[in-house]
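Working notes, structure below.
Shown here: the complex without one of its protein chains, the others still in place.
Every chain is named by a letter (A, B, C, D and E) in the order it is written, and numbering of its residues begins at 1.
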Amino acid sequence: MKFGIMVNEGPFTHQASDSAYHFAKAALDKGHQVLRIFFYYDGVNNANKLSQPQADDRNLIKLWGELGKEHNLDLVVCVAAALRRGIKEEILAEGFRISGLGQLIEAGVAADRLVVFGD
Amino acid sequence: MKFGIMVNEGPFTHQASDSAYHFAKAALDKGHQVLRIFFYYDGVNNANKLSQPQADDRNLIKLWGELGKEHNLDLVVCVAAALRRGIKEEILAEGFRISGLGQLIEAGVAADRLVVFGD
Amino acid sequence: MEDQFEDLFDIEGVKKKFMFVNRKAPYGTIYALEVLEAVLISAAFEQHAAIVFVDDGVYQIKKGQDTKAINMKNFSPTFKIIEMEKEDADEDPDMDMVWRIIVEKESMEARGFTPDDFVIDVEVLSSAELGAFMEEQDVILSG
Amino acid sequence: MEDQFEDLFDIEGVKKKFMFVNRKAPYGTIYALEVLEAVLISAAFEQHAAIVFVDDGVYQIKKGQDTKAINMKNFSPTFKIIEMEKEDADEDPDMDMVWRIIVEKESMEARGFTPDDFVIDVEVLSSAELGAFMEEQDVILSG
Amino acid sequence: MLHTVNKSPYERANLDSCLRLAQKGSAILLYEDGVYAAVKDADASAKIEGALKDLSVFVLGPDLAARGIEENRLINGVVVVDYGGFVDLVGEHGPTQTWL
Partner (left out) sequence: MLHTVNKSPYERANLDSCLRLAQKGSAILLYEDGVYAAVKDADASAKIEGALKDLSVFVLGPDLAARGIEENRLINGVVVVDYGGFVDLVGEHGPTQTWL
């Protein structure tokens, strides 16, 4: 089955990004396809490479990047949401790309299921 | 009267920072002192200088900086909250400084009133 | 980087039913504004769209919003654009795109509102009707 | 830049009553964790502190939290440190610092809990008692 | 003391908690999405109508205007203030509890 995933919150303040990550990983483990993960609203903060969590805490920015690399995932950060929030190429973490909101609609059209994670 | 202000959310997703800004401005207009504005939790995102709001929208990052300059305000970003969220010196907006959480307690001790804005 | 994913997205001619569920009040949070941007983009993809206002979402389309004193952008005029997109879709016989703008009756009445309070024309559905319509969707976006 | 503000903060010997109001469940949001960091810092300033759990905040001190499967940091052991700070303050006759750890009775009971469910010893106050105590505070921090 | 509530009474329990703890004679300011609690003839109106017996209730005008809530729709007895009035309320009362 083909999944699309939308992430609406950043990597710390809400659990949404954690839940989305575990969902994506479980879907891939089950042999499903994850067509695209689209980061919208504060979700764009998942791509801030300057983020430096405490040593004993998880680093979702890295985890997303690694999962993306392992499974050749398309991690898309919404350009409009990102501009507002100051997420630009110069601080974009590895594995993410910045693109338009159309990519969310496209994922919704192409996927069998689109699942939203947010607050 | 001496006020301290705590801002717990970023400049877009919640209205908290807007409300805090208008409150601070009104307090200063009335001749009160604002000892310190402390940015905690996602509030640290108010200091991201890369933020580029739409042309017809307000730019709170700049507005905070300008208010700070005009009234010699102490705009303090919590270092622990900021590190997690990737707000570092290299993207710190003018007028803000990064410091410890003790500065919040200190503001609470020194001010006649500490007012919290958040979600 | 985009190219490597293109083959995954062969959506030429695919038409889906999108529902945008708006449950949040305007200005207190940005969700209402940013979801509108997604609604407008979906028109470019000529997808079916149901724009639904339920719970505090009904406050988004309240008439008379004046944001001067809070210095935030008044985005309620954007709903007029959505209304126009819907009218275009309704009137153009060559366009296979059905848009609906729906308010849940229970949410509207709980807040003391009638359709006269809104900046756009809306269909009013009961929770039971809206719940059944939700089951017919392909993609439901909430924010 | 810090120096220019120093004269504003002549707080030597000033003692205030801080209340930390915890209304949010753990893990769903980070507030519970980050407010704890503020509580701990307030000890360094030897301020009075009331750490209050009301509404979903009572879930923060539930026993038996195991975050392995969600891969987040289990911060509930930190409450033990707060309990120790309180004991130190209680026992040291030279330290003028009163700490209280309070759970609102109504919030606890609504969730089906008793004090046995919690990782730390708490005082249980009714809403009326807690509301009156809140009025006595100098600074109330919520997050 | 002053209690402030910035959440909708339809979506969140913040106002309920505030009213449960607020002592007779204290003040409440409704702002941001909290202003919807001040609207009369609506399902949540009874909360503030009841509160007015023991408490003074204020609502922030700029947030009402932004949301298109006309002042003639407000519950009788609720007082509209601007940001300056917000500052005054904080100054006149003891500590402020923000019901986040």
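Operating definition for what follows: a residue touches a chain if its C-beta (ideal position, glycine included) is under 8 Å from a C-beta of that chain, and two chains touch if they have at least 3 such contacts.
Just so it is clear, the model here is predicted, and its values are computed rather than measured.
Colleague: What are the shown chains that the left-out chain touches?
Modeller: Across all of the complex, the chain we cannot see touches A, C, D, E.
Colleague: Name every residue on chain A in touch with the hidden partner chain.
Modeller: Touching the chain left out of view, chain A contributes residues 1, 3, 8, 15-16, 19, 22-23, 25-27, 29-30, 32, 112-119.
Colleague: For the chain that got dropped from the picture, name the residues of chain C it touches.
Modeller: With respect to the unshown chain, the touching residues of chain C are 19, 21, 23-24, 31, 54-55, 104, 106, 127, 130-132, 134-135, 137-140, 142-143.
Colleague: Going by the touch rule given at the top, which residues of chain E touch the chain that is not shown?
Modeller: With respect to the unshown chain, the touching residues of chain E are 10-13.
Methods note: only the chains that are shown with their structure count from here on.
Colleague: Would you pick out the chains that touch chain B and also touch chain E?
Modeller: C, D
Colleague: From the C-alpha centres, identify the chain that is farthest from chain B.
Modeller: So the farthest one, by centre of C-alpha atoms, is C.
Colleague: Relative to the centroid of every protein C-alpha atom displayed, which chain's own C-alpha centroid is closest?
Modeller: B
Colleague: In whole angstrom, what separates the CA-based centres of chain A and chain E?
Modeller: So the centroids are 38 Å from each other.
Colleague: Between chain A and chain B, what is the separation of their C-alpha centroids in Å?
Modeller: That gives a centre separation of 28 Å.
Colleague: Which residues does chain D have that touch at least 2 chains other than itself?
Modeller: 30-31, 138-140, 142-143
Colleague: Which residues does chain B have that touch at least 2 chains other than itself?
Modeller: 8, 12-13, 15, 22, 41, 54, 57, 114, 116, 118-119
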